[in-house]
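Only one protein chain is missing from this complex, and each of the others stays in its spot.
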Amino acid sequence: MASIKLYTAIFGVLMVLSTMQAALEFTGLLEEFYVPIMGVMLLLSTIKAVSVAGWYMHVFDEPRAISYLAIAAVIGVLALIAGAAYSIT
Amino acid sequence: MGENGHLPPKSNIKRWLVTTNHKDIGVLYLITSMFFLVMAGILALLIRAQMWAPGATVLDPGGYYQVATSHGFLMVFWFLSPFAFGFANYVVPLQIGADDLAFPRLNAMSYWLYLFSGVLFGISFFQGATFMGGWTMYAPLNAPAFIPNYGHVGSFAAILALVMFTGSVTIGSVNFLTTIYRMRAEGLRMRDIPLFSMSILLTVWMMLFAFAALLGALVILSSDHLLHTSYFADVDGNPSSGGSLLWTHLFWFFGHPEVYIVFFPALGAMAEIVQTFSGRRLVGRKWFVIAMALVAIQSFIVWMHHMFLTTINLPIKTIMMVTTIGISLPFDLMVFALIYTMIKGRVRWKTPFLFVLGALLIFIVGGITGVFLGAIVLDYSFRGTYWVVAHFHYVMASGAVALIGALYYWYPKITGKMYNEFLGKIHFVVAFVGFNLLYFPMFVVWETPRRMFEYSAGFTFWHRVASVGAVLFAASFVIMIYNLFMSLYSDRVVDDSPWAYTGSTEWAVPSPPPTENFPGTPSFTSGSLRFLEGPEATDGGVEGEEATPDGGQVTAAADHGEPHPDHASWWPVFAGSSALLAGIGLSGLSPSMFVWPFLFALPAFVYFVGAVGARRDGFTVLHGAFLSASFLLLAVFIALFHVTQGIITGLESAPTYFWLALAGAVLGVYTLVRLGFESFYVPEPTSSAQWPFGEVENTKLGMWTFLGSDIILFGAFIGSYVFTRFEFGWQDWWHVAHEVGGLEHHPVWPGLLNTYILLASSFTVVLALVFARRGVGTTEIGPLSVENRKLTLGFIGTTFLGACLFLLNKGIEWVDLYFHQGWTFNADIMSSTFYLTTGLHAAHVVIGMMLMLFLMVRSYTGAYQGEDEARTIEYFGLYWHFVDIVWLFLFPLFYIL
Partner (left out) sequence: MMTPGSALLRHAAFAQVSRTPADVFDNLYLVFLVLGTLVGVVVISYTVYNAYKYRASDPDAEGRYDVEETPPEEDGDGVARPQVGEIPTGSGKGGGKKLFVSFTISAVIVLGLIVYAYSLFLYVEDTNQLYDGEDTEDPLEIQVVAEQFRFTYVYPDGTTTEELRIPKDRPILVNVTSQDVMHNFGIRELRVKADAIPNQYNEAWFQAEETGTYEAICYELCGVGHSSMRGEEVIVMEPEEFNDWYDSSEAEKAEVSG
């Protein structure tokens, strides 16, 4: 069980990362370097998601199998997205 | 009812309405699915009658397509899987040594949703016309613009029936996964569970993910019907640019796993039956299991072999050919394992064995013809012909044949009586001959185009042979039903195991087994099954209040001595029937009317939470607040209704469908509230093998598996968005919104604001949990000393408030986009994906808010204070954080990129 301090710190980080995402758009960086910035953007989202899952949902404290379950579902989604998008002629 | 959840005797009809016992539910599944078998079988005979000669000889074209489509739906969805799950319900807990499934009430709910979804499907026939676009529901033929007017309501009802069925399947998968992982007898490792249970485990894994994808596809389709989005085609009949392909991807991503979902339980049953009747353990059991697991995983990466003739590109065709052929190899191994098990056996040709042998032979033919289809050049010619029809009947119906064997195999266990062996054998012979007469000619005249009743005159002979075979095959089931029915009243009583060389635990208990299944706690720690004294002996008893699966509360009546598990509840059947009412209602409502019944149900929900909560916990201020708030909310909705519809004209013109939907929605929320407050005691397994989820309680694992399926659901939506956008040109996306849709700018601000709000609400949920865990006492905050109970309530309340703000902000955003900027649901290709995906997320928020209302009244009474008690809040938190996480991806995808 993590402490309130830790939860608060994570909350702070999440807010900052979200602001960064919006900032990337407002500064016009996105228009200029679309693909790399898109990568950064999704990476930021992933970091946020893992933090929420890991600490707020306590996945880091649960048996590994819980993570595998979630990861399996995510892989399924990625397979669908990648397969479908890649198949476009 | 809950308070004394004892079951009335079996002769009492009430028992079958309230039961939550896995064996009763298994029987209900078996009987219901047989009913759908008969229904689908009659439709099949109609198809064969039409095919007696070329041309529309019996049915008109519309009728024929309704019949062919619903034959497919009913057989695949409402017969095959539920039939298998009848056995799964009955046998799996027995095989693994569990008293019941992990969530008995949810299990009952699965059943009732299944039954009533079938009823809804049946009703769709009488609403003009049911769906007629084939069980694959290809787009855009499935969109309203391409469905004749007389079929609009019925088609949509059929789609809603599928949605309901999907709900049933998802709940069932969660239940079985939790049960098998957490409730095995001590000493029974995962790899040791009997093969039938193993096959069910893999089946529910596939179900969990595959049906979520189907649900995604169906919700998108429903939205084209109801909201007039234009994923597949707009209301004027302009097909969208990638809609057809999008559907094929979504459908087959579900569809291919689905064909294994219907086959796997049969495979497991085949393995059990071959073992028993050969008197030999399975050869290469380990490899058999590994092969099954491989197939289950691989089934998710072969879906485009149904799309070889679409415009997918060469590399992906190559990949799919490789994976398809790859998946046929593990099947090889399994077939050989079954064959070699017979060697040196003492093979008894009893009816169950005959059916399984027959199924094996049939499957071999089906598998070989499947390899033909995997070779793309051949598939180019086979696609859309009777080759495919013959292939999949040889494989799927082989599964059905094997399950009939399973029915004979477990019939004595379930009924305590032996069927008539002679009639059983006659049934087999007639069925086997009929089957091959029916389907083999389809290989001979494979050049007949599928789903077309016009065919070359030269093929007539073979189609007639098939039709004769169909009659024979159908007739064989009459023999079976007669046999099984009459045998109930025979004096052929059986003891624990009528068969020699059985192995698994269901054969170590009487036939039929008693309600509590075992004479003691089953354990394998000594190397073989033993029943330890006193079922509750090792069970320290569950103290105080324990959260039950459905979020309800349980008072383990500690003062009444040993708590007895409950076995009866009225609420599952109510849940199913309210879903039916709501479904019928929804099917006939127009876009402007359909939300109202569900909006009006919200104040009803608030009211019920207050009222039922007060009755349960004693009246408090908060209950009073809920009651008043509900009237306020109702007034607001009525006012809104008046503004948009005009209350008099609106209600005067409200069709019956409106009242049905309203009744369904209100009954539905009432049921949910009662479920939530019901005392329903289910012991948490304490002395069982629980690897790999040892420290995860049942409900938590249930929640996680549910979230697993929700990941796929959102994945299907996000995938649709990504696919559509790629198809369109990723970076041209916003231009179309500007130029065609008239959208002014990226709406980054509202998105960012909502991200902040949701993150904050996640944070407050965590805090609520922290203070709930601190137990009763108080916490010093600066100079104040606040009761922990109030802090818990306060933080849930704050979260609720956050959710309100989220929706408010979204509402403002949508009103601006929709009305002021004119960016309607089908303004352009982008608006559909935007509204629907973020809308699905908003629906999750609303559901979360309903849960929070419940948590609030409960936490006010201090119900969640303490390490164990706080769990309910933790489970809710899992859901809420997940909704938050989804938004973290929707934000960049829909607001920035």
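Labels for the chains are A and B, by order of writing; each one numbers its residues from 1.
Convention: a residue touches a chain if its C-beta (ideal position, glycine included) is under 8 Å from a C-beta of that chain, and two chains touch if they have at least 3 such contacts.
Keep in mind the model is a prediction, meaning the values are calculated, not measured.
Trainee: Under the definition given at the start, what are the shown partners of the omitted chain?
Mentor: B
Trainee: From the list B:V283, B:M396, B:L633 or B:A827, pick the residue that touches the absent chain.
Mentor: Of the candidates B:V283, B:M396, B:L633 or B:A827, B:V283 is in touch with the missing chain.
Trainee: Identify the residue among B:L226, B:M418, B:L769 or B:L817 that touches the chain left out of the display.
Mentor: Considering all chains, including the one not shown, the answer is B:M418.
Trainee: Out of B:G374, B:P603 or B:G664, which touches the unshown chain?
Mentor: Missing-chain contact among the listed residues: B:G374.
Trainee: Mind listing the chain B residues that contact the chain we can't see here?
Mentor: 56, 61-62, 64-65, 132-134, 138-141, 146, 148, 187-188, 192-195, 237, 239-245, 275-276, 278-288, 309-311, 313-315, 317-318, 321, 325, 328-329, 332-333, 335-337, 339-350, 357, 360-361, 364-365, 368-369, 371-372, 374-378, 380-381, 383-385, 412, 418, 421, 447, 449-454, 492, 494, 496-505, 507-508, 524, 527-530
Simple rule for what comes next: only the chains that are shown with their structure count from here on.
Trainee: I'd like the Å distance between the centres of chain A and chain B, where a centre is the mean of that chain's Cα atoms.
Mentor: For chain A versus chain B, the centre distance works out to 28 Å.
Trainee: Would you pull the chain B residues touching chain A in the complex into a rising list?
Mentor: Listed in rising order, the residues of chain B that touch chain A are 209, 213, 242, 245-246, 249-250, 253, 300-301, 303-304, 307, 311-313, 315-316, 692-696, 704-705, 707-709, 711-712, 714-716, 718-719, 722-723, 726-727, 731, 746, 748, 751-752, 755-756, 759-760, 762-763, 765-767, 770, 773, 874, 877-878, 881-882, 884-885, 888-889, 891-892, 896-897.
Trainee: Can you name the residues of chain A that touch chain B in the complex?
Mentor: So the residues of chain A touching chain B come out as 1, 4, 7-8, 11, 14-15, 18-19, 21-22, 24-26, 30, 34, 38, 41-42, 44-45, 48-49, 52-53, 56-58, 62-66, 69-70, 72-74, 76-77, 79-81, 83-89.
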